[in-house]
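The structure under discussion appears below in the form of structure tokens.
Heads up, one of the protein chains got dropped from this complex, but the rest are sitting where they should.
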Amino acid sequence: MSETLELDPRDRGGPAQPMLRVEGLKKYFPIRGGLLNRTVATVQAVDDVSFLVHKGETLGIVGESGCGKSTTARLLMRLMEPDSGSVVFDGDAVGDLRGITVNEMRRQMQMVFQDSYSSLNPRMTMAESIAYAPRMHGLGRKEAYDRAESLLAQVGLNPRQYARRYPHELSGGQRQRVNIARALALEPRLVILDEAVAALDKSVEAQVLNLLGDLKEKFNLTYLFISHDLNVVEYMSDRVMVMYLGRVVETGPVAEIYRHPRHPYTRALFASKPTLDPDRRTTEMPLTGDPPNPINPPSGCRFRTRCAFAEAVCAEKAPALAAPLDGDYDEMSPHLVACHLPAAQRAMGVHHV
Amino acid sequence: MSHTTMDEFATGARPGADDVPAAAAPGYWKSVGQRLARDPVTLAVTLVLIGILVITIGAPLVTSYDPFAGSVMTRLKPIGTPGHWLGTDETGRDLWTRLCYGGRMSLLAAIMPVSISLCLGGALGVFAGYAGGLVNTLIMRTMDVFYAFPSILLAIAICGILGNGLSNAILALAVVFIPPMVRVSETVTTQARQLDFVEAARASGTTTFQVIRYHVLANVLGPILVYATSLISVSIILSAGLSFLGLGVTPPQPEWGLMLNSLRQAIYVQPYVAALPGLMIFLTSMCFNLMSDGFRSAMDVRLSK
Partner (left out) sequence: MSDDPVLRVEDLNVRFRRRNVDVPAVNDASFSLRRGETLTILGESGSGKSVSLKALMGLLPSYAEITGKIWLNGTEILGLPAADLAKLRGGSVSMIFQEPMAALDPVYTIGEQIAETIVQHEGVDRRTAMKRALDLLEQVKIPSAARRLKNYPHEMSGGMRQRAMIALALACSPSVLLADEPTTALDVTVQIQILLLLRQLQEEFGMAIVFVTHDVGAAAEISDRIAVMYAGRFVESGTSREIIRSPQHPYTQGLLSSTVHGGMRGTKLVTIPGTPPNLAELPPGCAFAPRCRYTTEACRRPDIPVTVTETGAMARCVRVAEPVFA
């Protein structure tokens, strides 16, 4: 597990090949009702989402509730079936005859959930929870428990203290450390962190973020870091993808996105961030109203109903992700924005540090 | 008010700060046992049930009479008669003996249908709950058809078709109990399935069977067993009812429901004696009911502190 990226026998395409290539991912949830249980509406949870995750990087996905970021995570893990779209893991199409099976993918891609308590089986000790997957995959009992104890130590929990504890005996931060250890038990290459620190107290959150950074280095991990917290995403990510109502509105290197946000929504989102400076409080509301319901979202650009720049064209067709109209384009990690209007992309945002 | 964990020292930030191995926490079932042992009501009813079990199974040891041998001379003696301390029935058989032997049939006819429905219905329910979707709809709507009939009528109808006898009564009751058992186990499984740890187990690439065995079953078995225990209390009354109607055990076999029926005519002569089989049915049924309540609260994970 400690080999460098180049020596990892599971690395197939070399560092240039993306770890994950997602294309046209789509999931609509039917809402059934009425006497005959017919579909009365659809929630367009994830609508035509495509992105790459490069080897060794952290891709942050940020957005408000209902933007589809958690559904994306579940679709990637195949905890739910996508309506359409393809996922290619290190060159192998997942679920494809010529590629790898879902279970083969799951050995290399793991996930940490938001709720540290409900994601641990209350009837299992910490060591049992961590050892479960390796054991089911054929590792001997002794080896599996040894690995569990070593992982507990890696995430900063003394195995002599915690291996035989049950979830209700630990604090939230400690449980989340166990969840991270559990995700690492299969020696994955990609870890999806779905709001993994959102439920923790700030002092504990910082500890877990530091831990995630250490583990990434130690095990050559690639992260998909999903969060609603703009500051945490900025801290953790190399590249960022901003989602709104099931679609990607902007993506690019973290510095680009945070310093020169092009999409009006991204700008509004950043301007909504509390300033942490009592002398420079926010004075204007960047946006009014709540995010619209993903049931029957607006036509065309989904942000147009809250956008100050919206024109007729925005209602007619959905903007595709493209290079910003004035920006320079970097092949490896391009800055892409889904907006029709040059004026909207150029407008200055509210700025804080 | 959220209570945080006990030891603020023992965290990753200071590894080795406190290297004393923690005492292993009691496992879940052990802690359930401990809580049960502290509950006086459950303890009492369990003792009563054990008592009933002892006198029925060990009937030849607690009575010297033959349950089938009666005498015209000793018909309908009242409670407290020397030699027959619980009196005698309409053919002069010792009632205490009949109650002891009768319990065998009654308990068998009550527990067997619940066990059958627990195995079949429980498995079907867990399957339906875990599979979800169309499979779930198919299974659950089929069960709804059975639900449309009142349980006692359904049991009588099945017995009527199959003919009387103990095994047919057991079969009929098993059929009656399967739909509620399926429904209960389906509900708890559906809930458990949505929990993050089941999703996490699925995400670890293990097989469906492994996920059910290690993660789902351990968390749904408790509530299903509680429900099964409470079903026994219903089952005792229903099976006695079938016998009472002549659809279950046939005379001269002793059985509480049947005894209640045959002593019915003597109700004006020896009302207390006539009431005894009924009392046994009531007592056993109530004990199972209270026991299931005790299990339910002992299994509640939200440890009330």
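The letters A and B name the chains in turn, as written, and every chain counts its residues from 1.
Just so we're on the same page, a residue touches a chain if its C-beta (ideal position, glycine included) is under 8 Å from a C-beta of that chain, and two chains touch if they have at least 3 such contacts.
Source: prediction; values computed, not measured.
Chemist: Have a look at A:V232, A:V249, A:C301 or A:L321 and name the one touching the chain we're not showing.
Modeler: Result: among the candidates, A:V232 touches the missing chain.
Chemist: With the full complex in mind, choose from A:T39, A:S84, A:S150 or A:T275 the residue touching the hidden chain.
Modeler: Answer from the full complex: A:T275 touches the omitted chain.
Chemist: Given the full complex, what residues of subunit A touch the hidden partner chain?
Modeler: Interface residues of subunit A facing the absent chain: 64-65, 171, 173-174, 201-207, 209-210, 213, 228-232, 234-235, 254, 258, 268-269, 272-279, 281-283, 285-291, 293, 352-353.
Methods note: only the chains that are shown with their structure count from here on.
Chemist: Could you give the separation in Å between the centres of subunit A and subunit B, each centre being the mean of its C-alpha atoms?
Modeler: 48
Chemist: What part of subunit B is in contact with subunit A in the complex they form?
Modeler: Listed in rising order, the residues of subunit B that touch subunit A are 4-6, 10-13, 15-16, 18-22, 24-25, 28, 195-197, 199-207, 210, 214-215, 218-219, 301, 303.
Chemist: For a test of understanding, state which residues of subunit A touch subunit B in their complex under the given definition.
Modeler: 74, 77, 79, 102-107, 110-111, 113, 115, 118-125, 129, 132-133, 136-137, 153, 155-158, 160-162, 164-166, 168-171, 173-174, 177, 179, 182, 185-186, 207, 211
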